[in-house]
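Remarks on the structure that follows.
For this view, one protein chain was removed and the others were kept in their places.
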Amino acid sequence: MGDAECGGLPIAASRVDVVRGETQVLSAVDVSIECGVRTFILGENGSGKSTLLRVLHGLVAPTRGSITWGGSGLRPPRQAMVFQRPVLLRRSAAANIRHALKLAGVRGANSDRCIENALERVGLASLANRAARVLSGGEQQRLALARAWALVPEVLFLDEPTASLDPPSARAVEAIIRDIHALGTTIVMTTHHLPQAKRLADSVVLLHAGRIAEHTPAAQFFNEPRSAYGRAFLEGERL
Amino acid sequence: MIKRVAKFASALGVLLIAGMAFAQPPFIVVASTTSTEQSGLFPHLLPAFEKDTGINVRVVAVGTGQALDIGRRGDADVVFVHDKVAEQKWLADGEGVKRYPVMYDDFILIGPESDPAHVKGGHDITAALKAIGEAKAPFVSRADKSGTHAAELRLWKDAGVAIATAKGPWYRETGSGMGPALNTASGLDAYILADRGTWLNFKNRGHLQIVVEGDKRLFNQYGVMLVNPDKHPSVKKDLGQKFIDWLISPRGQAVIADYKIDGQQLFFPNAGTDS
Partner (left out) sequence: MNTIAESLSVALAMVMHLDPRVTAIVALSLGVSLTSTLCSAAIGLPLGAAVAIGRFPGRDALIVALNSAMGLPPVVVGLVVYLLLSRAGPLGPLGILFTPQAMVIAQTVLIVPLVAALTRQIVDDAWVEYREQLQSLESSWLQSTLTLLWDTRWSLLTVLLAAFGRAASEVGAVIIVGGNIDGVTRVMTTAIALETSKGDLPLALGLGIVLITLVLALNVGAHVTRHWARARLG
């Protein structure tokens, strides 16, 4: 495991529409994710946060518009995603990471080293051979992060990763996210928890009914949002 | 893990195929009738043949119609049934080589204790059937193109009963072998035409008993034929002919005569006669 680079960045979404059935989930979204910038996507329920995250990761194709990664229309390798509820296989913790590494083409002794390292960094080294599904919620999410980290991703996408966790586990996860970023991985994350965003974000993308209300550096956003909706949004939360 | 599964699967495949090529003693497939099997003749007859010749006999026991069909398809080497008319037609169609009479047994009319058609004790089968038709007493027919069924239809005709039109709810066609038909007759307290061999071995009689026997028209002739090797090159003609030759030989005929149930001889060898 070493430092990540930025070959697949910036991620540029241009005039992206996403339509599902009758519903327009995203409209005319223009956004650019820059290398090394911890970008947080905020918004109400149903504003399209999760969908935008998935478009940026390449899991959802835009109905209209385009998305490029480092100038290429092909989704690059070495991007990882962590979901609100961790999706783990019915095997041991170590085996879960091994599975991900195998898909990325890493096997054998290399793989073993990466696994050891990753589990160490998230504090799960003693649970390497435990069945992943019997771990606690917090441990499972840390395992999901370890799995993502072992891939040395350029970009790590996270969809409300601490929403189902108790405060101590949530703090542990936040610490891991900080560590991953410190090694050079770009973070793109959604959250409902504004204090969390305040703690971790470099840049905020605010969504309102499928459109971008604003895209502002975090410090500025939490002090003085540029848009009227941004002000209303923070206002509403403060109440 | 996938490699292990693949290895196991291929080992299994080899076993399956090897099973097909497994070194076995020489054998023939004989298509015969359910009556022959259910009378218990084969477990008595075949070990003697195997001892004398070392040839294993695999009997597929189905109705006469189906047995002849199996021969027609070339899936058997020898056919051993009891319907002379059907056998001769089969030969005429070029399906077989030659018909050899082997033995005969007889049919008997079985009926319930209550005997609604009052036929018990008689020795005239046609009179009995006529009475049953008139009384519309329950009667079970195999209705399965077997030798027994063919005989039954001939006897209705001889009795002057046009069974195709005369049949009503009293005439139950089961489309099955002798045993299942007897089970049905037992359950319904009905009359039924059966071969003596199956009846003697049949254990679920309920209220049934023999009501008519001894009529010459109930005589049931068995014939054996080799399936035509010109039509079906896979037929084991030498082994099959050995079986036929053994059946009509004094030794085979003696073994047949030797078969008894409760001290009663069931089959009467008559090879070499014109039957």
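When the chains are written out, they are named A and B in that same order, and each has its own residue count from 1.
Following the convention adopted for this analysis, a contact is a pair of C-beta atoms (placed from the backbone, for glycine too) under 8 Å apart; a residue touches a chain by one contact, two chains touch by 3 or more.
The model shown is predicted, which means the values in this text are computed figures rather than measured ones.
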Out of B:H123, B:R154 or B:R205, the sole contact with the unshown chain comes from B:R205
Residue of A:R133, A:K198 or A:R211 touching the missing chain in the full complex
A:R133
Which of B:G65, B:G179, B:G223 or B:G240 sits in contact with the chain that's absent?
B:G179
Considering the whole complex, not just the chains shown, which residues of subunit B touch the missing one?
1-2, 9, 12, 16, 19-20, 29, 34, 38, 42-43, 58-62, 72-75, 176-180, 182-183, 186, 198, 201-205, 232, 234
On subunit A, residues whose C-beta touches the chain left out of the figure:
54, 57, 59, 77, 79-81, 83, 87, 89-92, 99-100, 103-104, 131-134, 157
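In this text, only the chains that are shown with their structure count from here on.
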Using the average of all C-alpha atoms in each chain as its centre, how far is it in Å between subunit A and subunit B?
78
